[in-house]
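To start, I am sharing the structure in question, which I have written as structure tokens.
As you look at this complex, bear in mind that one protein chain is not there, while each of the others sits in place.
In this document, chain identifiers A and B correspond to the written order of the chains, with residue numbering beginning at 1 in each.
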Amino acid sequence: MVELVVFAVAAAACLVGALGVVFSENPVHAALSLVGTLFGIAVLFVAQEANFLAAVQVIVYAGAIVVLILFVLMLLGVDRVENLRVEPLVGQRAAAAVLSLGVLALVVGALASTGYEVTGPVGELDVTVADVNRLGESLFTDYLFAFEITSVLLVIAVVGAITLARRPRGEEIVDPGQAEREAQLARRMAEAEARAGGDGAGEGEGAEEAEGAEAGAAGEAAAEEVTR
Amino acid sequence: MTDVVWLIPALPLAGFLVLLVAGRRLGEPGAGWLATAACGGSFLATLVVYAGLLGEEEHSRSSVTTLFEWMPVGDLQVDVGFLADPLSIAMALFITGVGTLIHLYSIGYMHGDADFPKFFVYLNLFVFSMLLLVLGSNLLVTFVGWEGVGLCSYLLISFWFTDEANASAGKKAFVTNRVGDWGFLLAIFLAFATLGTVDYGELAAGAGELAGVTATAIALLLFLGATGKSAQIPLYIWLPDAMAGPTPVSALIHAATMVTGGVFLMTRVNPILAAGYDWAPDVIAWVGVVTAFVAATIAVAQNDIKKVLAYSTISQLGYMFLAVGVGAYVAAVFHMITHAFFKALLFLGSGSVIHGMGGEQDMRRMGGLRKVMPVTAATFIVGWLAIAGVPPFSGFFSKDEILLYAWGSGGAQGRALWAIGLVTALLTAYYMSRQVFMVFFGEPRWDEPVAASAGAAAADGGEAGDGTAGEAGHAEVRPHESPWQMTVPLVVLAVLSAVGEVINLPFTDDLHFLERWLHPVVGANEAHIDVATGTKWALAVGAAVLALVGILVAAAVYLRRRVRAVEPSVLAHAWYYDEAITRFAGGPGTRFFEAVAWFDAHVVDGAVNGVAALVRTGGRRLRAVQSGFVRSYALGISAGVVVLLGYFIARLYV
Partner (left out) sequence: MMVALEVTPAWYLVLGALIFSIGAYGLMVRRNPLVMFMCVELMLNAVTLTFVTFSRMLRDTGGQSIVVFVLVVAAAEVVVGLAIIVALLRKRPHATADDVALLEG
């Protein structure tokens, strides 16, 4: 009974958080929703006797990664509200829905094909040993090589991050088709807004949105001027 | 001592390289002397090898000196090696010997030419290539030499390339020879495909195992190559035009050495020829004798002093092929050597005349030159007697040997070959006498304008004008004797022409030096004739009498002016052979190749371009997939995941 309640609460947190990430117009809200999901999953880890991983999940994900993302959001001041009611790429949203539902259906189908039961050989686990001990032993015996490789990966990631984030000196990347593509995107945006406006939302609201978008574009241009 | 054989071609090569780098600095006459020394040194090296071979037992007079592996490709093992055997050394001896004399002569002849050093660069390169040709131990090395001499021939014919006629004469020679080279190459391929080797020694050893048809094919393909290089029907047309080059070139390349390359090749591969069908040698004999006859008839009506000699050369080469065809390899080589002497002499003599006449080549403007050019005239007369077949000069003996073998080959065919050869001998005596009388006897005509009536023939001869003509106007021609560098070779060659027959006198077997010398190479396949001594004498006397008849008739026509000259324009135009080829190539030939070009442009290129267009169109379509939008890519990945998952799950239920 306790397990059921725990699962229900945690799963609800996970799903709400996930939906929040996807559907929040404000990226800061999305990041906070992500924290909800991460906590929910940590709870589910505990429920499945992975106490150490639950702790790592909270510390690394909620404590480090999300904070890092928020840092970037705040530092760069890019917490602009994203207009989710328009989609410049025609058909993208419908295709995305179909495909993600397809993935879901197929995965669940795959599960159902096994009758939700374990099909492979089941190992013997010494339940008297703490999970962190077992994990450590596994990491430093069976997965030693992979473990060593991850250290190399981290070094490379750090070097790469520094190289990328340094203020570029001298030449900058020139995008030859930038103006053309921006014009194209703006056109698609306008078309998408026209479509969204025609779909049922009030006329005035649509016009307002368009106006807002125009103002946003102007502001963007001004901001770009300033950076230059 | 035979292992110094590499020195023989190395010296001209060194001379060529040095002259190539420092020729301009050496200038005139230093470059000429250096080239002459290189060629002379090569002659000395040949003598050393010759002495070495003499010291060996007869059956071991053959040594291969391998310099390095050239192409070790699977079964194909080709070395760069030199074969020193009686045949190659005999060839090398007269190539370097006559070559040295002609180098010396050229110093005088090319005097004052702006490109004096360049001439000797080519000349040394030629000698090197020619030696490679004769000394090569396998078909491929010979082929390299073969192409090398072809290249030098081209370069030297077009030496005065600023004149369009000279340039196109060089191109003509080059292109015509390509036809023959095609045959040569096919023969090499065929030899390798069937025998797995291109080495002469192994070819000779393996020839017996060849199927008759294969041996015949190889022999005739090589003969096709030989007809190109040695100017036989149907590929002889380039040699008359090749006279556009400087006269020493005509003497060295287009009379004494390169054009005999074909005869040499056929002699070299005599085991293969013997392994083929019986009719293969007959083909060669007939091609030779018909060429000899046709060329002789053409020579009767030429007015250009060098063209007469050019057709004469073709004719004499025809004799050599006749000899090869009837199996008289010794006679072929014998005639090759004597011909090298007297034809080089005649060419050099004509060069001396042209030099003295300030570039004039038309015999109708000459006459009475024996008084102003005594040495040239005397030596030229010796050459004339030699080629006309007057005993005891060398040409009589070598030509008589060939005719004897033709007679002795038996049957109606042998008689026919002999009869045509004899008539050709008569014609030879006639046209050579005509030339001598027109040039050296009679009244001086160099101040007279050419009779307008002779228009067409004059144009024919005048076109190949010798570049040295230059400033010397026709009105002020003052013939003079040539400098000593030119007369010395003339005298030497005249002596050789007069006594060259001593290498193979027919009287007793002891005097058959050349035959015994060549025995290891050709002995096995040499024809053995059975002709009574009396018949031999009768044939010889008959030939000599005919030669005298030819001379007397020519004297009556051109010296005494008793009989009107018979010079039909069909002969002056060389039987319209060139015109026919031109018309054929220009008409059906051009149309055929236009059709080929159309096929190439539309079908072959169409296929290639079609594939390219397909790829390009496909690429242009596929380009749209790379929109640059990350989210589209994510969509693609998701689609892939769905497809893969669907596939795996579907597999569970199927």
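Operating definition for what follows: contacts are C-beta pairs under 8 Å (C-beta built on N, C-alpha and C of every residue); 3 or more make two chains touch, one makes a residue touch a chain.
Quantities reported herein were computed from a predicted structural model and do not represent experimental measurements.
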{"item": "Hidden partner chain, touching residue among B:Leu76, B:Ala538, B:Ala580 or B:Ala634", "value": "B:Ala634"}
{"item": "Hidden partner interface residues of chain A, rising order", "value": "1, 3-4, 7, 11, 14-15, 18-19, 21-22, 24, 27, 30-31, 34, 37-38, 41, 44-45, 47-50, 52-53, 56-57, 60-61, 64-65, 68-69, 72-73, 76-78, 80, 82, 84, 87-89, 92-93, 95-97, 99-101, 103-104, 107-108, 111, 116, 118, 120-125, 131, 134-135, 137-139, 142-143, 146-147, 150, 153-154, 156-158, 160-165, 167-168, 172-173, 175, 177, 181-182, 185, 216, 220, 223-224, 227"}
{"item": "Touching residues on chain B - with respect to the absent chain", "value": "622-631, 634-635, 638"}
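Everything below uses one rule, namely that only the chains that are shown with their structure count from here on.
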{"item": "Distance between chain centroids, defined by C-alpha means - chain A, chain B (Å)", "value": "86"}
{"item": "Chain A partner contacts - residues on chain B that touch it in the complex", "value": "628-629, 631-632, 635, 638-639, 641-642, 645-646, 648-649, 652-653"}
{"item": "Chain B partner contacts - residues on chain A that touch it in the complex", "value": "89, 92, 95-96, 99-100, 102-103, 106-107, 109-110, 113, 181"}
